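Only one protein chain is missing; all other protein chains are in place.
Up next, chain A:
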Amino acid sequence: MLGEDDDVFDSVTWESPSAPTYDAGPSAPTGPGFRQSTAESEPGHGPHDPKWEGYLITSVKDPVKELADTKDAYVSYLVSAKTNLPIFSTPNPSARRRFQDFVFLRNHLSKDFPACVVPPLPDKHRLEYVTGDRFSPEFMERRRADLHRFLQRLSRHPTLQRSTLLRAFFESTEWHVTMHQHVAHPPGPEHTTGVIDSISDTLLNAFSRVRKPDERFLAMREGVDKFEEGIVLTERLWSRIRNRTNDGTLEPGEDLTGDYHDMAVAVQGLGFLESGITDPLNHFSNTLLEFSALLRHTTQTTTDPFLIHLHSLLQYSHANRAVLKLRDQKQMDFEELSDYLSGVTSERDRSYLKDRVDALRGADDDRSRVEKMRKLDAKIKELQDAVQTAHETSDAFSDETLREQTVFQYAKEAEMKEMLGNLADGQMEFYKAAMDEWDRIIPIIQRIRVDV
C-alpha cells in the first residue's frame, strides 16, 4: 500500500548513516508506560481523543537470505520509514532486521505499554496458503507482507509510533546493544504496587468479574465481540467460496477451475467430431480455459490476500480485546482491595467497640489491645494507600483504554478500507478481464456459417 513511496528509499543503505548522535540510553524523554501523554490534551480535544504528533510511514521490503550456506541461515528484511516525528533523527531511517528482531520489538513494546493495543506478529505456523520451506519465495513474500502490516499498525499508533524502541528498531546501527540495554533498564515507573501484587494474587482469580461494570466498557466489549463475530463468519463463508472456486492445487480439481478446464476439453472434443466447426469450437474451448485460468488467478491475487488480511485483523482485534480484559482486571484489583480494606476497617471498628465495652466493664488488657489496634491501623493505612493507587491505576487505565479504543477504531477503519478496497479492485479486475474474454469470443462464434 506504500508503493508510491518506494523510490524514496533508493538512496538509503540499510545501515542508516545519520544515526550516530542517537542516545540509545533508557533515559529517552518520552514518558513511558500507560500514563504517557494523557496529560497533554489540547483545547478542543476531548480527554480521550488520541492525537498524532506527526506521520510515520513504514515499509518492509527486500527479503534476503543471510548466511545462506550455514545452518544459521536466516532471512533479513529491509525496514525503512518516512517520518516527520521529532523523535527520529532522520526523516528516512532504515535498517535490516530479521524475524527475531520483530519478535523482540513486539514483546517489549507490549511489556512497556500494557494499555496499548500492540499488534500481534504473524503466527509462525499459520501458513496454510503457502507451500515450500521458509526460504521459498512464497514464504518470504508472505512473511514480508505480514511484517509490513505489523509495522504499519505500530506506526499508526500515536503512542507506539513515538516509542524509543521503535525508533531504535529503525535507526540503531547496534541493535544488539540496544536490545541488551532495553532488557537491563526497562523504561517506565518501578512497580511500586507490591502490595497490590501480593494481595491481588491471594484475592483474585481468573474467573472473578467486575462488580460494578462500566457501561462504556460493556458497550465496547460488545462491539469487539460483534466485530470479531462478523470477521469470523465472513472468513468462514469466504473460504468456502474460495474452495469451490479453486481449491488451491495447481491440478484441475473438484472446483470451478477444474470444471471449466474439463468443459474446455469436452468442447475441444466436440470440435474434433464436428469437422465443419472445429476452428470456432477450439476458440470457444480456449475461452473456457482462459476463464478457468482467470478464476485461479483471482483466487491467488485477490481472495487469498483478502482472507489473510481478514485473519490478521481478527488477531489484531484479539489484542484489543486483551487490553479491555486487562482494564477489567485493574478495576477488579481496585474493587477487591476496597473490599479487603472495608473488611479490615470493620474489624478494627468491631475491636474498637469491644475495647470500649471491655473498658467500661473494667477489664483491661491494655498492652495487647493497643498493640493490636496499632497493627490494624497500620494495615489500614497501607491498604488505603494501595486502594488509592489501585483506584488511580484503574482510572488511568480506563482513560487510556477509552483513548486506545478510538485509536483502534481508526486503525480498524483504515485496514477495512484497504482490505475491502483491494478486494473490490481484484473483483473488478477479474470481472473486467472475464467480460473481455467472453466478449471476444462472441463474434468468432457468430461467424459460423449456417445453411438451413
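The rule we apply is simple: a residue touches a chain if its C-beta (ideal position, glycine included) is under 8 Å from a C-beta of that chain, and two chains touch if they have at least 3 such contacts; residues count from 1.
Everything that follows uses one rule, which is that contacts and distances are computed from a predicted model.
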Discussion item. Tell me the UniProt protein name of the chain this structure doesn't show, selecting from "PX domain-containing protein", "Septin", "V-type proton ATPase subunit" or "Proteasome subunit beta".
Written reply: "PX domain-containing protein"
Worksheet, complete the sentence: Which of A:R211, A:K226 or A:R356 touches the missing chain? It is A:K226
Worksheet item: For the full complex, which residue in A:L237, A:L353 or A:V370 touches the chain that was left out?
Response: A:L237
Fill in: Hidden partner interface residues of chain A, rising order
42, 44-46, 49-57, 82, 84, 155-156, 158, 161, 223, 226-227, 229-231, 233-234, 237-238, 240-241, 244-245, 255-256, 259-260, 262-263, 265-267, 269-270, 273-274, 276-277, 280-281, 284, 287, 291, 410-414, 416-417, 420-421, 423-425, 427-428, 431-432, 434-435, 438-439, 441-442, 445-446, 448, 450-452
